[in-house]
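First the structure, then my questions, so here it is.
Note that this complex is displayed minus one protein chain, with the remaining chains in position.
Chain lettering (A, B and C) follows the sequence in which the chains are written, and residue indices restart at 1 in each chain.
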Amino acid sequence: MRLQLSPEMEAFRDEMRTFFTTQVPQEIRDKIAAHRHLTREQYVQAQQVLNAAGLAVPHWPVEWGGKDWTPLQRHIWREEMQLASVPEPLAFNASMIGPVIAAFGNQEQKERFLAKTADLEIWWCQGFSEPDAGSDLASLRTTAVRDGADWVVNGQKTWTTLGQYADWIFCLVRTDPTAEKKQRGISMLVFPMDTPGVTLRPIELIDGGHEVNEVFFEDVRVPAENLIGEENRGWDYAKFLLGNERVGIARVGATKKLISQAKEHARDVVVGGRPLSEDPRLTARIAELENELLALELTALRVVANSADGKPHPASSVLKLRGSELQQAATELLVDIAGPLSVASFADGGSQVPDWARVAAPQYLNYRKVSIYGGSNEVQRTIIAGTILGL
Amino acid sequence: MRLQLSPEMEAFRDEMRTFFTTQVPQEIRDKIAAHRHLTREQYVQAQQVLNAAGLAVPHWPVEWGGKDWTPLQRHIWREEMQLASVPEPLAFNASMIGPVIAAFGNQEQKERFLAKTADLEIWWCQGFSEPDAGSDLASLRTTAVRDGADWVVNGQKTWTTLGQYADWIFCLVRTDPTAEKKQRGISMLVFPMDTPGVTLRPIELIDGGHEVNEVFFEDVRVPAENLIGEENRGWDYAKFLLGNERVGIARVGATKKLISQAKEHARDVVVGGRPLSEDPRLTARIAELENELLALELTALRVVANSADGKPHPASSVLKLRGSELQQAATELLVDIAGPLSVASFADGGSQVPDWARVAAPQYLNYRKVSIYGGSNEVQRTIIAGTILGL
Amino acid sequence: MDFTYDSEQNDLRDAVAGLLGRAYSDSEQRRRVTAADPGFDEKTWARLAEMGVLGLPFAEEDGGMGAGPIEVAVVAEEIGRVLAPEPFVEAVVLAGGLVAAVGTAAQRAAVLGPLAEGSSVLAAALAEPATRWSASAAGVTATQDGGTWRLSGVKEPVPNGARADVLVVSAVTDGGTALFLVQGDAEGLTRTGYRTHDGGRAANVTLDGTPAELLGDGTADRTADVERAQALARIAYSAEAVGAMDTAITTTAEYLKTRKQFGVTLNRFQALTFRAADMYVSLELARSTALWASMVADAGGDAVAAAVRARLQTSRAGRHVGKEAIQLHGGIGVTAEYSIGHYTSRLTAIDHLLGDGDWAADRLAATVDSYPTVDPLGAPYTG
Partner (left out) sequence: MDFTYDSEQNDLRDAVAGLLGRAYSDSEQRRRVTAADPGFDEKTWARLAEMGVLGLPFAEEDGGMGAGPIEVAVVAEEIGRVLAPEPFVEAVVLAGGLVAAVGTAAQRAAVLGPLAEGSSVLAAALAEPATRWSASAAGVTATQDGGTWRLSGVKEPVPNGARADVLVVSAVTDGGTALFLVQGDAEGLTRTGYRTHDGGRAANVTLDGTPAELLGDGTADRTADVERAQALARIAYSAEAVGAMDTAITTTAEYLKTRKQFGVTLNRFQALTFRAADMYVSLELARSTALWASMVADAGGDAVAAAVRARLQTSRAGRHVGKEAIQLHGGIGVTAEYSIGHYTSRLTAIDHLLGDGDWAADRLAATVDSYPTVDPLGAPYTG
């Protein structure tokens, strides 16, 4: 057992910290820190800055731009990125379809997609969930029927995040309705969002934002070469994809940032002549939250240290479960510090309510999603009870 | 809607308060207040004082000593009893077998048992639970086979509270193993604990106390006239019995007493020169607990007001569930106020640790039972989800 | 001691439930109404006026119905049940309550009459950017220039402050905190309105030498009057929260019964149904406390103290129910197109407008050592 980072890792952390805080445009980092939405251009700009320095897809195979880092290095990279309010490389590109193509795609697909995927020249979106297939993903109904050199896709996807910005979609489709196990008979297809028959409907979220969409497919013709990997093995690829980079889901750095912002703002809110930052109830609440977060970070480091083989540690579910709870607790803390000012959500010029207090409640409401998406906390408890406790 | 008690009810409350605080021996009430166990004699003495004044079984039929009180009067009677640290009439007599015999027994049984049951001349214990039939009571295995003028009972019961003091036991036994619905085929028998073939084994609880027992039956011969009500209808009587007086289970008065004691003791514990009673964290914790208890008391009053027809209100499960949680929270509060002194559980002479601090931890551990017995909190949630929410 | 409504109260509830149920029978109607200013439906407001609801708590000689806190709670609960955006608590209970408590007979007639008739919307401008749930003013000062009072300073956030025809503004005078009436078209008055996250409206109200009419006689400190009016509004908000929680739980239970996952409906998953049961427990305890607080106010007991207790219970319950309702729904729960998220949003707004749970708990904590036990049927609650 050893607490300290090795000198090499210390140096690596400083290198990351310096890069993120000096090379990524301040304007973009400020917007992230202010919990405002980036424009498409800003996402692309930020990722291309990272990619130019080889920091967009370090976990990819070296020949496609990867870094062959240790899990600890990947952890440090991610945490420093979050602490510096640097937007993370688009997950659909960097963590999802990229690794899948690199692992299961053919050479032609790798050459066609990977470089552009790393550089966000192609913006990918995800076509997995369906209205009647949420946590129960394998019961998806969207079909792809072979017709000559094409697949013909019909059906509907939902919760497609930032689909309005996407160039391409990677999609789970049912290619063998007769397979007796519903996980079998699913394939993964990729195609441009402007293919005839693809229509997109925005879904407004409770905070008024437009993050997710429904995507409808009506006789969408997809060339056969856009099948990723083998026919009817899409479920395996989806599992690979979802299990990939499970460690990042704790989002410790991002929550740390939220708590440090809460401390700052608490100094500016005066109640009965005393800043909220001196209120014993609030400081105790922050202390408990901070300690829970410390425990989570240490658990993430343990998982990292024990997952050198690349396989996701079973305790990853602990990281997702607790990580989402702590993100939500931090956003709730911010709303409570804002207090009555938190109702001024959509104030603009002419309001004296500070920006952080305006976004607090919409963010709190929006963050209810983090315990639902990417495997709900109920799914995580099922995994822990089943695979770890054997219940 | 009207908040105040009517003048009659105000007078009734004063009457109860005066009686309980002046007529029940101080020594007995002090022992209850100190959370120490009463002797058998003290239980009997206290109940006979109540019974002499007609306050032991007010909810029984008038001809057998009942009072024909409104639910609100019964509520006031019980709360005042708890606030005054008066031991409640033995539940097995007053709330369980007594009402069953009064409702379903024959005239001979009523004359034989009811007066002595009210006066605790007969001390009853309960033979319901079995090692393999806890929450799933209906799967009990103890059998009674008819042999001439007798029933012959074989099997085992457990969690028999204060069985070591009991003269008689009321028992659920399986009299028709062939009944296709397991709830059918169960009958209720009563017999003396000194009947040949009855043996009792004490179960030590985690606080070192002896409250419950296992009871074994080996060819115990019970005269046929000791069958209560009809053969194979015992399950209905058990449901009647368990549903009886559901309101009392909130134990609001008892928890109020615990919290008021916690406030007293907090004044005597000095931390860093300041009494704990001035510590903002502790006062906030007490305030939250007290408000939860207020909400529970008001809910109990609502249930009382709406259950004039005598049927248990579905919200009774809320009272049991929350009531047990608040009793446990109050005992935990006392342990935390005792702090390091709470380890001195079995100190005697020669210790400077006050008595309340010695009993705090054993009581806290013992009170884990209140969310388990009398229908566990899981059973209560099942009832709420099913009968109230229709889930 | 009686927790049941009398027939008049039941009739009132049925009438209001009928009206609001028609106006907001599905959440799309509410979305349409809240999408455009003033954030509520003027027609529904007028119908509430016809029904007498907007004058409910005011004396008949002031143009009101002479009803009390219990009737107010009946209406507020129905408002919460369908998330009706009409500002009943804000305009009638709080702003109107201030005028009823402090105004002269002439002022009460002049202001409460039109309010009750629906021809004039009132808003209470008490909050200031730099204070928090305070009953006394600090950032707005009143000075007398000749015969007229003039106010300067900033009030924000002021619920429905931009729409209001008349503002009831608290300001600092030599005597302490006084209350003033400010006309919506007064000179030197700048109002910048905006949407709140729950679909309502609030505003920055900037006063710059704005002429105002002193409410009531003299400039004795009105902090206690404001405190009591806020308390009555807290009690009404508690009832509104109970109505909202009730629907949130019913909606969630209904969803669990119909939504299928893994081939079965969600109510087959015990972990979910148990959590729904815990939501029901929170609701019932909050309901009891909210009902009780309205009875305390009605009986002339210490409404301020009872309101703090109701606030604490409904705040804790509102957070519990609001979070769980979304979680048990899953993804659809965070969309604006489905109703449940709006309930969580409204519960969150109510929680922060007049003092949240921690605020209430701290108030109770300050006095907890001064009495042995709480008796809901005794002093100070029964007066």
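Assume a contact is a pair of C-beta atoms (placed from the backbone, for glycine too) under 8 Å apart; a residue touches a chain by one contact, two chains touch by 3 or more.
The structure presented is a predicted model; accordingly, all values stated were derived computationally and were not measured.
Novice: Just to verify: which one of B:I228, B:I286 or B:A344 makes contact with the chain not shown?
Specialist: With B:I228, B:I286 or B:A344 as choices, the missing chain is touched by B:A344.
Novice: Return the single residue from B:M1, B:I169 or B:A361 that touches the missing chain.
Specialist: B:A361
Novice: From the list B:S135, B:T199 or B:T387, which touches the chain that is not on show?
Specialist: In the complete complex, the chain left out is touched by residue B:S135.
Novice: In the full complex, which residues of chain A touch the absent chain?
Specialist: Chain A touches the chain not shown through residues 1-6, 9, 72, 83, 256-257, 259-260, 263, 266-267, 277-278, 280, 283-284, 286-288, 290-299, 301-302, 305-306, 315, 318, 321-322, 378, 380-382, 384-386, 388-391.
Novice: When the complex is taken as a whole, what residues of chain C touch the one chain not shown?
Specialist: Chain C touches the missing chain through residues 269-271, 273-274.
Novice: If the missing chain were put back, which residues of chain B would it touch?
Specialist: 129, 132, 134-136, 139, 158-159, 203-208, 269-271, 281, 328, 332, 335-336, 338-353, 361-362, 364-366, 368-369, 371-373, 376-378, 381
Note that only the chains that are shown with their structure count from here on.
Novice: Using mean C-alpha positions as chain centres, tell me how far chain A is from chain C in Å, no decimals.
Specialist: Computed from C-alpha means, the inter-chain centre distance equals 38 Å.
Novice: From the C-alpha centre of chain A to that of chain B, how far is it in Å?
Specialist: 53
Novice: Spell out, as numbers or ranges, the residues of chain A touching 2 or more other chains.
Specialist: Correct list: 281.
Novice: Which positions in chain C touch two or more other chains at once?
Specialist: 362 - these are the residues of chain C that touch more than one other chain.
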